[in-house]
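Excluded from the complex is one protein chain; the other protein chains are retained at their positions.
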Amino acid sequence: MKKELICINCPQGCNLEVEFDKEKILSVEGNNCKMGLTYAEEEVFHPVRMVTTTAAVMNGFIKLLPVKTSCPIDKSLTPNIVKEISKIKAEAPIRLGDIIIKNVLNTGADILATRTVKKNV
Amino acid sequence: MKKKVDAVIIGAGPAGMAAAVSLRENGIKNILLVDREPVAGGILQQCIHNGFGVHHFKEELTGPEYAERYIEQINKNKIDLWLDSCVIDIENNSKNSKTVVILSKERGISYITAKVVVLAMGCRERNRGNINIPGRRPAGIMTAGTAQKLVNIYGYLPGREVVILGSGDIGLIMARRMTWEGANVKAVIELQSYPGGLNRNIVQCLNDFNIPLYLSHTISNILGNNRIEAVEVSPLDENFEAIKSESFTLKCDTLLLSVGLIPENELSIKIGVKLDPVTRGACVDKNLMTNIPGIFSCGNVLQVHDLVDFVSEEAKNCGASAAKYINGKLEKSEEIPIRKGNLIRYVLPGKIEKGKPALLSLRPINPAENLYLVITTDTGVELFKRKYKNIFPSVMLRINIDIVPDDAEFIEIKFEK
Partner (left out) sequence: MTNKYDVIIIGAGVIGAAIARELSRYHLDVAVLEKEIDVSFGVSKANSGIIHGGFHAPPDTLKGKLVVPGNRKFDRLCEELDFPFERNGELMVAFSEDEIHTLQFYYDRGKKNNVPYLEIIGKERLLELEPNLNPDVECALYAPSAGVICPYEYCFALIENAKQNEVNVITGEKVIWLEKNGRKFDVKTEKGNKYSARYIVNAAGLFADEIARMVGITNFKIVPRKGEEYLLDRRVGKLVKRVIFPCPTKKSKGMLIIPTVDGPVMVGPTALDIEDKTDFSTTRDGLKTVFNHAQKLVPSIRATDAITSFVGLRPAATSNFSIITKLFSVIKSFAGIKSEYIDGDFILGRTAVSGFINAAGIQSPGLTASPIIAEYISDALLKDGLKLEKNPAFNPTRKRRVKHLRSILEKKDFFEVEKLVKENKKYSNLICRCENVTEAEIVDAIKMGHTTLDGIKFATRAGTGRCQAGFCTTRILDLIHRETGIPVEQITKKGQGSEIVLTPLRKGVV
């Protein structure tokens, strides 16, 4: 089988031509780097995406904490992850990289703070 | 309050912060970094999505993460940072003295005398008035960036039924963001025959959610009295005029505009900095110095970049030049102009120095396929040649020239078959 994909791993956005069968990738063309190969494999067999959203902050200098998944997760789960994070109330102070939710919805990914939030004094 | 410093940097976004750090790394002690927002980081703080830093930090970061790396360096280097502070006037006293008047929430009015001023004010979004979308004037029409701030910083959704005009990256990112927060994004409408944003954002922000992208279309009417109720969408003919007979209506309660960015050069104009009519940024030399000696410009206020990584790099170079200027070591060898040839919309800087390497940024006029970018001197020496499969006005190209020959009078840059 053949499929045309656009690699989303970096801003270049290479146009990929991917050939594959039921089990594995046979060939990838058009990629400018190795990331294109990994992307093609994932996108054909189990597409994944990063999720970035916000969680509520209590007693913080700002109201919302930006967060991200520690790694790309199953694409179909992204709306559920956003919903799950919207239920959280994180307590300031928070440091960039702090784990806000561990192993979110059993995806194996953690939810990480992407900004340091000082306590509001 | 009166204060004397070596450098005032206006804007603590990615450009201003990188310029400040670079000045410090080049030995300048007395630096003042000014920003009107209550936190540093500029627009990066509301860009909570990932995709930043692949070039500069060799890893993929979100906007706030990218900003925080620079904020840490600002803190570590003990660079004086004034927040909630607005520059309201600049006076060019002499080659080595500028007075910057600052109105600050904490400090009131301050008069700062500086040897150099670095302009790093960034850009603003074009709005409805700039593009004159006809129709009624209800609530619910805003730029994508305003919506981004409302959702990501303030925590409010501006509406549930959304149409986006313009396929710039902010618009695409907001299509996904609003969808994730429960809105129904009905369509993205793009005037041009190609998308304005990055390919990857078309995939992960539109295609992932089956949001249709209408190329060569525009919004030809806005309906609704209090709140926007619908937009009329029309295809465009080759003269960019709406074909009203083929128009259709999309119901919506929100219209987001992602129709381009304008360098925010109002301060620059006030002090007499000469602007380039194409980039709407300052005309600068190779050192990123404007026509006024001691006033430098970098980042999106100089030219709108696609990637923050390149903003940081440009600002770093700018800081290094500004440091040399302060130390009286900014040498200039003889400058020669760059001529724009076939398909070149703009190239920056406008002049380069003989006998030195040069970094050029440029954009093509139209999208095109299978072309060579060629840079030659008037003496016929080829300085650069590379084949491009696709070029787009929305993708800036950056070219390094190893050395500009001493005997050249000008160089020409063009695309050819």
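So that you can tell them apart, the chains are marked A and B in the order they are listed, and the count of residues begins at 1 in each.
In this section, a contact is a pair of C-beta atoms (placed from the backbone, for glycine too) under 8 Å apart; a residue touches a chain by one contact, two chains touch by 3 or more.
Here the structure is a predicted model, which is why all the values come from computation and not from measurement.
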{"item": "Option from B:I222, B:L250 or B:A322 whose C-beta touches the chain left out", "value": "B:I222"}
{"item": "From B:G159, B:P263 or B:G319, residue that would touch the chain that is not displayed", "value": "B:G159"}
{"item": "Which residue of B:G108, B:G328 or B:G380 touches the chain not shown here", "value": "B:G108"}
{"item": "Option from B:M17, B:L81, B:V151 or B:I338 whose C-beta touches the chain left out", "value": "B:V151"}
{"item": "Missing-partner contacts on chain B, residue numbers", "value": "36, 84, 86, 88-89, 101, 103-109, 111, 124-125, 127-130, 132, 134-140, 142-143, 145-146, 149-151, 153-160, 181, 220-222, 225-227, 242, 266, 269"}
{"item": "In chain A, positions touching the absent partner", "value": "54-58, 63-64, 86, 89"}
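The rule we apply is simple: only the chains that are shown with their structure count from here on.
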{"item": "Centre-to-centre distance between chain B and chain A (centres being mean Cα positions), rounded to whole Å", "value": "26"}
{"item": "Chain B contact footprint on chain A (complex, rising order)", "value": "6-11, 13, 15, 49-54, 56, 62-64, 66, 68, 75, 78-79, 82, 96, 114-116"}
{"item": "Residue numbers on chain B that touch chain A, as the complex places them", "value": "39, 45, 48-51, 54, 60-65, 68, 152-155, 180-181, 198-200, 202-204, 208, 306-307"}
